[in-house]
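Report on one structure; see the data block that follows.
Missing here is one protein chain; the remaining ones are kept as they sit in the complex.
This part shows subunit A:
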Amino acid sequence: MNHDHTPEADGSAADGSRRTFVKQAGGLLGLALAPPLTGFAERFAAPAKTLAGPTDLTLRVNGTARTLRAEPRVTLLDALRENLDLTGSKKGCDHGQCGACTVLVDGRRVNACLTLAVMAQGKEITTVEGLAQGDHLHPMQEAFIKHDGFQCGYCTPGQIVSAVACVKEGHATSDDQCREWMSGNLCRCGAYPNILAAVREVAQKGGAQG
């Protein structure tokens, strides 16, 4: 098919990683997870005591710092939807299988349902609500409307966020490549050919700003 590599395969930008999680979760988590040589399983068994109950979190979403109080088990997706009333990101499976919850974390596409909110502190989170500049839609949003890249609209926020990243990654340079790199976002209405047309148009115009 194609011979692209994921960004982390180059060894460069690997992120959302455990190392970053430890570094950024700060004192409370850091203590719980120390020492660094502890085995993987033990580290994850350890924090339960320390982190039970709600804590104050600050998430930087669409350029704005938002504070909320939530338990450490709250996913980024549920924090956005239930605590911050940012319901654009959708829950389709809650297991990273459908891509409806795709958001950008420091510019990289991530399944928000597989990311704990507490891990996303200190990072720049972009949701579908953050793509447009006021009334001015992002070119990808315009292209989805023009090419009818959706029907019910439920997978659409994830598709669009994913598509923005897909173009930036350089994974929309051919139809086959773009299909492959958009295949983590399921669409049950079957808008795939239209989604492809939208993403390819934006890629060809070189216009995935934002």
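Following the convention adopted for this analysis, a contact is a pair of C-beta atoms (placed from the backbone, for glycine too) under 8 Å apart; a residue touches a chain by one contact, two chains touch by 3 or more; residues count from 1.
Keep in mind that, in the parts below, contacts and distances are computed from a predicted model.
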item	value
Undepicted complex member, UniProt protein name, chosen from "Amino acid ABC transporter permease", "Protein TusC", "Xanthine dehydrogenase YagR molybdenum-binding subunit" or "Sporulation lipoprotein YhcN/YlaJ (Spore_YhcN_YlaJ)"	"Xanthine dehydrogenase YagR molybdenum-binding subunit"
Option touching the unshown chain, where A:76, A:120 or A:160 are the choices	A:160
Contact with the hidden chain (one of A:71, A:106, A:124 or A:169)	A:71
Residues of subunit A in contact with the chain not shown	1, 53, 70-71, 73-74, 78, 81-82, 85-95, 97-98, 100, 127-129, 131-132, 137, 141, 144-146, 148, 150-157, 160, 175-176, 178-180, 182-196
